[in-house]
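Missing here is one protein chain; the remaining ones are kept as they sit in the complex.
First chain written, first letter: the chains are A, B and C, and each begins at residue 1.
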Amino acid sequence: MTTPDNGFSATRRLILQGAASVALVGLGNIPLGFAPAFAAANDKYPEEAFKQKGEADAIKSLYGKTAEASDKVKLDAPEIAENGAVVPVSVSTTLADVTSIAFLVSENPNALVASYRIPAGTVPSVANRIKMAKTSNVIVVVEAGGKLYSAAKEVKVTVGGCGG
Amino acid sequence: MASSIRVRATSSGDTTEVQALIQHPMDSGFVKDSKGEIVPPHFIQELTFEYDGKNVFVADWGGGISKDPYVKFSFKGGKKGDDLKISWVDNKGATDTTTAKIQ
Amino acid sequence: MKLRSAIYPLASAALTAALLVFGTVPPTVAADTVDPVADAKAFKKFFTDKFPKLKLEDFVNGPYSMNEDLYRQWEEKEQFPPYEFSLEMGKEMFAKPFQNGKSYADCFPNKGIGIRQNYPYFDEKEGKVVTLELALNRCREANGEPPFSYVKDEMAALTAYMAFTSRGKPFDIKIPNDPRALEAYQSGKEYFYTRRGQLNFSCATCHVQSPGERIRAEVLAPALGILNAMPIYRSEWSGMGTTSRRFTTCNSQIRGVPLSPQDDEYRNVEYYLSYVSNGLPISGPGARP
Partner (left out) sequence: MRNILVASVLLIASATSVFAASSEADFKAAYAAAEAANREAGSLRNQWTVTAAALNAAKKAAETGDFDKAVAASNEAEALAKASIFQVKSEKTLWKDLEIR
């Protein structure tokens, strides 16, 4: 576990502040007149990125650029998932100025699984549990200092997380 | 009804480690039920953690997150006894929110 | 090629007699000596010989104790276990009085706290095995409440809570000095080892002969200690399941039509399996792949 000195990405944060209602309107299924119970969301939910099929398209939609592999991104995932419905996956990095971390599964119907916004002062380390349809690469993308870094690991899945 | 959100936030002096477990089906929209019909997508899209008036962590999720989702992260600061506010909104517009005390 | 029809009447006659465990006809197996103490000793020895690195109490962790990669995934899950919601629901349900003002606590010794390790027990009045799940539904019905489904949801929540209050307490199943209790035990043992279903598997095929091995994706749990972790949150089920659910799904997985939950035979097999795990601590509720 590392705690690099994160710079504060001020512009991004400022733009994001107060954009809650915009973010919510962007969600297709939200009924009109829906009042959010919270006003803390500070970025738009990347709806389009979540709809992309492959990981390359999803990364492009999310960031508008491509990622380079980096050994500073430490991805921890099992060799064989006990069940594709629940695969514990975590990441940490020694990179500085991390602003976001995304998890993708290349063989899932939609590759993008999660995208985490990491404000300054938050440790760039996340653990979560994801679904995997079948054996495939788990890819993690870390946005740091405006650049994208990635790491990948193959996880074998014999009981799929898509009802199989 | 009890909150859908369970949170453990533990301060170790410099940093606060946060773990959350949320009760939610997280249906991806790709799975068929026992009758062979597609279960429509129903998943949390945004999960926010707020401390001292600022977001310390925001998760954007798709249907690829496991049922009853779990997430763990840490942030610098956070004092024992302080409040951490957690909220989520799903693709159907449902929301839940809770406030946890940092331990 | 077809199986000669002449054998069926014979087979069915023998079986009907054998299956009437609690009837007047003693089971055919009664000719053998039934020695639960020796059984339990041999059972534990079999598993500890097979897995010499494991301590006896490790077996309650099922497949996780036999595979390092799985163990790490389990450790991660246990940080915030998926049965947490069920456990909390069970705690609330347990505390909430019935319409008549009574509660679950009134139905159980020690108000239901820390008693999981004593179930199932043999009820000498009834002449049958009584499991915790059965006792819970009987408690409900005695207080004018409808019974719950045995396999999941409320029943899983209640048993999760009761197991949680009993964690660490060793299984303490007793076989009273009553020939019917011994018959129930023996019937459960026979059920455990009898192959059934189109796949021709017995409980023992998977959980005695092959624990630690993979069947398709799953690492099989050892029979020793398997009930100590009940109820369980199974990723495969995306939810909680009781001992009843475990038995019925095992049957259907080998292409056998399951019996009704809490059928006498399931109660007996639970009695047998719990007895041979005597001394191993309750670890439920558990999380399993």
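Here, a contact is a pair of C-beta atoms (placed from the backbone, for glycine too) under 8 Å apart; a residue touches a chain by one contact, two chains touch by 3 or more.
Since we're looking at a predicted model, the values are computed, not measured.
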Report summary line: Chains in view that the hidden chain touches are C
**Report entry** Among C:Phe43, C:Phe94 or C:Tyr271, residue touching the chain not depicted
**Finding:** C:Phe43
Query raised in the report: Residue-wise, where is chain C in contact with the chain that is not depicted?
Result: 1-3, 5, 7-8, 10-12, 14-16, 18-19, 28, 39, 42-43, 46, 189-190, 193-202, 204-205, 208-209, 252, 255-257, 259, 265
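Please note the rule applied: only the chains that are shown with their structure count from here on.
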Query raised in the report: Among line, ring, star, complete and other, which best matches the way these chains touch?
Result: complete
**Report entry** Centre distance in Å when chain B and chain C are each reduced to the mean of their C-alpha atoms
**Finding:** 34
Query raised in the report: In whole angstrom, what separates the CA-based centres of chain A and chain B?
Result: 14
Query raised in the report: Taking each chain's centre as the mean of its CA atoms, how far is chain A from chain C in angstrom?
Result: 41
Query raised in the report: Of all the residues in chain C, which ones touch at least 2 other chains?
Result: 82, 238
**Report entry** Set of chain B residues in contact with two or more other chains
**Finding:** 67, 70, 72
Query raised in the report: Quick one: in the complex, what on chain A touches chain C?
Result: 78-83, 85-88, 90, 127, 129, 157-159
**Report entry** Of chain B, residues touching chain A in the complex
**Finding:** 14-15, 26, 28, 30-32, 45-46, 48, 50, 54-67, 69-77, 85, 87, 89, 91-93, 95-97
Query raised in the report: Taking the complex as given, what residues does chain C use to touch chain A?
Result: 69-70, 72-74, 76-77, 82, 214, 216-219, 235-236, 238, 289
